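Sharing a structure with you now.
Only one protein chain is missing; all other protein chains are in place.
After this line comes chain A, so read on.
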């Protein structure tokens, strides 16, 4: 600190800084200005005043800060405000999505709606419900889970417990690539095999096969991560007692990681429940209750939403039903997600950390 004697003011080391409330003040100011400008200019869109406010905020804080604090600090402030703007801009549509769905969905969502089908209700009239769609979705998703969980978990066991060499590498890579297969392509594949080649009709099971193509990679990835978390000491202890490897896996490795695997499976179920495209190609849709997933078209929640939207003829009753079904679907997926995360926290493997 020998320089301190040369410079009269020690505060010059830090340079001038703006007070902490500066950012908030500029933000509030630009929102007010943005609102003012847009009302004055007669702009009717919410997006516009928000954009104007955002631009004002970024430019304003840069100008003031460059004047007071210098260019480096000003740049820092601009970056900070850009990051904030990015965050807020992204929140707007996401919150709006949830808000609109809840607001418009609760209108017709009640016990009657959940326990009745659309059998005798015309598309444009009020009334009717989603019972047939719930039945269809549960059956299709259940079948898909039955197909993909054994395959997915076994594949993950192969990769973690046995997999060495080129086969394991290839499987890992293609599981990763499989995660990115568009759902419509999975639908087209089952269409070309099951319906065009084997000449089967549309059914819930055909949809389940396409859904399980989408589900397997997710199950493999999450199970793999969980199996890797099981401490090697546990495996070695079991093997050292002379327990065969397969019993070690079944009795030691899997029970230790069962919580994480359940979480992964539930997240995978949540992901495929909302899939529409393969269902559109393979299961079609009906207004009637069909409890047999192996024959004839079945309804499902996503297709119900699509049908109500597409066949509504612009009628409010159909849109209300679409929103209510969307709300049901989101609620189902969110509950699955929350429960899955709860299980993950509750049953997290003891990694000795």
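The definition used in the following text is that a contact is a pair of C-beta atoms (placed from the backbone, for glycine too) under 8 Å apart; a residue touches a chain by one contact, two chains touch by 3 or more; residues count from 1.
We adopt the following convention: contacts and distances are computed from a predicted model.
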item	value
Protein that the absent chain corresponds to, by UniProt name, given "Serine/threonine-protein kinase PknL", "Phosphate transport system permease protein", "Transcriptional regulator" or "Acetoin utilization protein AcuC"	"Phosphate transport system permease protein"
Touch criterion as defined above, residue of A:63, A:146, A:193 or A:237 at the omitted chain	A:193
Among A:222, A:238, A:256 or A:290, residue touching the chain not depicted	A:222
Residue in contact with the excluded chain [from A:155, A:208 or A:238]	A:155
Listed residues A:16, A:32, A:55 or A:86, member touching the removed chain	A:86
Residues from chain A at the interface with the omitted partner, ascending	43-48, 72-73, 75-76, 78-80, 82-87, 89-90, 93-94, 96-97, 100-101, 150-152, 154-155, 157-159, 161-163, 167-168, 170-171, 173-186, 188-189, 191-193, 196-197, 213, 216-217, 220-222, 225, 242, 244-247, 249-250, 267, 270-271, 273-277, 280-281, 302, 305-306, 309-310, 319, 322-323, 326, 329-330, 333-334, 337
